[in-house]
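Below is one structure, written out as structure tokens; the observations come after it.
One protein chain is absent from this view; the other protein chains keep their places.
Here the chain labels run A, B and C in written order, and each chain numbers its own residues starting at 1.
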Amino acid sequence: LTSAGVAAAESIKVAAIYTLPVEQQWISRIHKALNTAAERGDIEYVFSENVANTDYERVMREYAEQGMQLIVGEVFGLERAARKVAGDYPETAFLMGSSFGPVAPNFSVFDNWIHEPSYLSGMAAGAATETNVIGMVGGYAIPEVNRLMHAFMGGAREVNPDVKFIVNFIDSWYDPPKAKESAFAMMDAGADIMYAERFGVSDAAVERGIKAVGNVIDTSGDYPGTILASALWHMEATIDKAVANVAGGTFDAADYGQYSFMAYGGGSLVLDESLVATNVVDAIRAKEADIMAGMFRVNVNDDRPVSDN
Amino acid sequence: MIRIEPRQAPSRLMTLGIPVLSAVVALALAAIPLAFAGAGIATAYQEMFKGIFGSVFAFTEMLTRATPLIFTGLAAALAFRARLWNIGAEGQLYLGAMAAVAVGAGAVDAPGFVLIPLVILFGCAAGAVGMAVPTVLKSRFGADEVVTTLLLNFVILIFLQMMLEGPLKDPMGLGWPQSPPILDQGMLPPLMDRMRVHSGFIIALVAAGVAQFMLVRSVWGFKLRAVGENAAAARHAGIRVNRSMMSVALVSGALAGMAGVSEVAGLKGYLTADLSPGFGYTGIVVAMLAGLSPAGVVVSALFIASVFVGADSMSRAMGVSSYLADLVVSMSLICVLIGGFTARYRITRVKPLRGEGA
Amino acid sequence: MTQQKILSLNGLSKRFGSVIANDAVSLELHKGEVLALLGENGAGKTTLMNMLFGHYMPDEGSVDVADEEGNLRPLALGHPQAALQAGIGMVHQHFTLAENLNALDNIVLGSEPLRMLRRDRAGARAKIERIMAHTGLTAHLDVPVGKMSVGERQRVEILKALYRDVRILVLDEPTAVLTPQEADTLFSNIGAMTREGLSVIFISHKLREVLAFSHQIAVLRHGVKVGEIATADANERVIARMMVGADTQETPREAMEPGKPVLKLENISVVGRSKRDTLENVSLTVRRHEILGIAGVSGNGQSALAGLISGLTRPSGGSIVVDHIGITEHHPQTMIREGVGRIPEDRHHDGIVGAMSVAENMVIERLDDPEVQSRGLLKHDAISANADRLAADYDVRGPGVNARARLLSGGNIQKMILARVFEQNPKLILANQPTRGLDMGAAAEVARRLLEARARGAGIVLISEDLDEVLSLADRVMVIHDGELIEANTRDREKIGLMMAGEMA
Partner (left out) sequence: MMDILQILLSESFWAASLRIATPLIFGVLGALLCEKSGVLNLGIEGIFVAGAMAGWMAVWLGAGLWGGVIVAALVGAFFGLIHAILTVPLGLSQHVSGLGVTMFATSVSYFVYRTALPNVSSPPRIEPFQVLDIPILSELPFLGPVLFQQTGLTWLAIFMVGSVWYVMNRTPLGVAIQAVGDNPDSVDAQGLSVYGLRIGAVVAGSALMALGGAFLTMSAFDAFFFGMVNGRGWVCIALVIFASWRPGKAFLGALLFGAFDAFQVRLQTEVGALVPGQVFLMAPYILSIIALVVAARSADYPRALLTPWFKGQR
């Protein structure tokens, strides 16, 4: 107990390496959790953002050389190389967003497994659409995005088998004006609910006075009265667990993916109950309980979603 | 009043001293953003130095970063010599990389001494085709190659996404838009244990040497220079202008393609859509800093890579935003440009002669 | 002409690196006077005028200009704006026209303040039309300058100067691109204006004009003013001796028996973008030991004819035979291979790659030659040796064979091209305006080389707007007009002049 107390007082040195700016939704969740931990005094936090994949390995090694105790990041573009680096620095803990598995002794992985709340948000959307057309604007068709879209579509279809989806990827993480135009085009084609994977989509929804569903981050404060529901990702569970393990000297190779599940508080659904019909709210809550209780599993499908014709 | 006059013969000291001096000035200017971000200046420079020369690792990382820049720098230098404004090295790089994984990732199963040349050959050929298209559009239709190559970069990048989600997608990639890895025996061998620097660097040096030699010593280089300096006179003198343009286009594209091969088969092993953080564009800067001399390209690529790697590492050590690195690189570029100018021209103040003799 | 001093250049000097272009040159100009400024190529004439006009900043010296009341006042140097305000206008040796603008815009450019929100085009047009009516210099005001013939461009240049109400007009080789008739008209117009008080400095290599139209002659040699003389006291010999420092020799043309044909054009047509590069059903034959002179006003199809013989232009019909061999692939390379030597009209544009060395330019037409390369690699030593030899033989002077060709003076560039062409013993030589802009000495050298080649057995096509040159060199004369070629069965200046104007066709 005393040793753990000392470790906490010394606070752990954590570095994060992001391939995109910290405003990117996905990254912003990790960044937020780390900042929270830093504010609590658990960790000392530094980060490098917008690191090109070419440079990623160098940055990992630099941080490891600097004596960072925990390095957090995403290695989707360099799975193999990242594991090699981890092998070279067995004293350093690595916690990386990854599609593959952990590697002993020090390489752990996580991912944004919030398909459960996405499914629930889909239920809200499916019930709310009157035109039976839902528009979805994505950045890139990568598994992390596709998976949530499919879960959302599954939820919507459960409550409304007639619903059709229009899907569009803008091939850019940051082009809100383009995302907005894409959304407008979908609305012109009849969509009355928008799945807002990118910045810009909810803005379009506000302008046309229709509803949107949020994803990863909670934007209901920015668009009051527009966001029906959002599937949120909370990295706190994952980060806190990893930090505690490092502090306790018990960090080892593990898959932290489960800490993004609802049951661990890694994922959650916020509903704007003033916008969703009570019977729908009830159905969603019931489904949520099923999920928490392990009675319902949301399908995982990483393929690129396409529009219904 | 200020006049600009060409220097008659820039002295040795100047041709060597001025680039060094301008690099120093550029680094001194980096103090401004550092101060803006509230970092300690002296330690910052120390950290920057350490980031380049502080360890074998740092130094090899710099060489690794310089490797693609030498290739794209050569691609730009040769094309620009012929006044063929190839702004499309970025796209050609990706074409090269796509071709490299298309043959190297299992389509051909051959021993390394067959597979490596094959990967290089296909990569270079793909890059060459990428430059041949705008060159044909230029010579047949007069379409400006600055614009066509620039736009083709976008087209190729989008095409790459399509391939990575389609035929080139790794079935084992868990859905990620990435290609399968190049077979182990198809990879360019690394130069040092545990370091990323690979034999692509050696190939780049050889390519620069050959390019330098060909430019100065060969009939091909003669024609290329003549076409670049005065196409009308070259044609009047019986040089096949279009043919010469096309040949340099192919070489330029091939070199850019080779940058892609080197990155994918030397470094990463497989292809994603963010293989290059703008190596194609930086190559233009590298080439111009080198005065379009192939040998100079090596020096300026090493310079740019050092500044970037050093400033990047310093930004981390100092806890300053990592955008600092790009900022320092771009300031260095501008300083070296101006420095190169002062080596060639003299800016003099002229006293006005008004009223004398009256 | 009066005795009122209107301009005085006081000890102007200008150095370019090691070249002393002007060394303490002083000049005076009086109201109504026409002063001719003479000198070999590179003597520093243009430099002197550029200092006067503010393009160049002198290293030493000053300039005084008379104001409206006739009081001499110092001129602020280095600013064309100041020169214009002081009533100095300049027609430059090379056109300074924006080709995308029409004549009106070119003329008015710079005369209205830039902050004006609109232009007074009607007023400007009226003023220009007045000037045109008064001087007889006309141009199409609404046609883009790029579409104009050189003669018309030259007139626009002069109108441009006159529009600014100049009192001193500087003309730098104004007739280099004009036909004799055009030149005569120009000078008689200028003569009329001098009687109204205009003062003129003009630079020319054509002694005929100088003697006919100037009052006073100043001569520069190597940047130094070597003398001044009243035109009334001068003749060609005197002037030539002042310019060169020695007498020049003319090469006599010996009679020769033409041999077998080396060039046959049969019913050749060329479809060009404009009349300047159009040919209609042209036939001609050139034999060994023969110089065929093509006389004509510029812009009548000379460039198409030259393009055809140099391989740049593709005919739309007809056949070309060079020494029994029918030409099917129209490319300069083919013509070079068939033994055609070409002296281009525009040396800087077509003749040299200015950024490459003199030595490289001397072998640029024979890169396949085993003397120049082996297995695709250049033989640098052989190329240098070749250059040294040619530079000596052809008296190419300049900063050395390894210097950029651009640094040579116009005359020396031409000598370098002659060296390149004549060394290959061509069967046929195309000489397009070979002495344009050259001083007397250099022009005589070109003539000597052409006659030498003829004696050796080459056939020569000499295209020139200088009728005197054609008549003195050619064995046979044809006139080109409106894309058609007519044999001139006469050597009468007058008659050929009329044919050039299309009046006897």
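Note that a residue touches a chain if its C-beta (ideal position, glycine included) is under 8 Å from a C-beta of that chain, and two chains touch if they have at least 3 such contacts.
None of these values were measured; they are calculated from a predicted model.
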Visible contact partners (per top-of-document touch definition) of the missing chain: A, B, C
Selected from A:K13, A:H31 or A:R61 as touching the chain missing from the view: A:H31
Identified contact with the non-displayed chain, of B:P19, B:P33 or B:G310: B:P33
Selected residue (touches chain absent from view) among A:E44, A:E65 or A:D175: A:D175
Interface with the undisplayed chain - residues on chain B: 3-6, 33, 36-37, 80, 85, 87, 137, 141-144, 146-148, 150-152, 154-155, 158-159, 161-162, 165-166, 281, 284-285, 288-289, 320-321, 323-324, 326-327, 329-331, 333-334, 337-338, 340-341, 345
Chain not shown, touching residues in chain A: 20-23, 28-29, 31-32, 35, 49-50, 135, 141, 166-178, 180-182, 184-186, 188-189, 199-200, 203, 217, 219, 222, 306-309
Chain C, residues in touch with the chain not shown (by the definition above): 50, 53, 55-57, 79-81, 83-85, 90, 92, 94, 96-101, 105-106, 108-119, 160
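Just so it is clear, only the chains that are shown with their structure count from here on.
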Touch-based graph of the chains, sorted into line, ring, star, complete or other: line
Inter-centroid spacing, chain C versus chain A (mean Cα positions, whole Å): 75
Chain A - residues contacting chain B, complex: 19, 46, 48-55, 57-59, 61-63, 65-66, 76-78, 80-81, 88, 99-100, 140-143, 146, 171, 302-304
Sites on chain C touched by chain B in the complex: 10-11, 17-18, 57-58, 60-62, 64, 72-74, 76-78, 310-312, 331-333, 335-337, 342, 344, 349-356, 360, 364-365, 367-368, 373, 376-378, 380
Footprint of chain A on chain B - complex, ascending: 55, 57, 61, 64-65, 158, 161, 165, 173-178, 181, 194, 196, 263, 267-269, 272, 274-277, 309, 312-313, 315-317, 319, 321-323
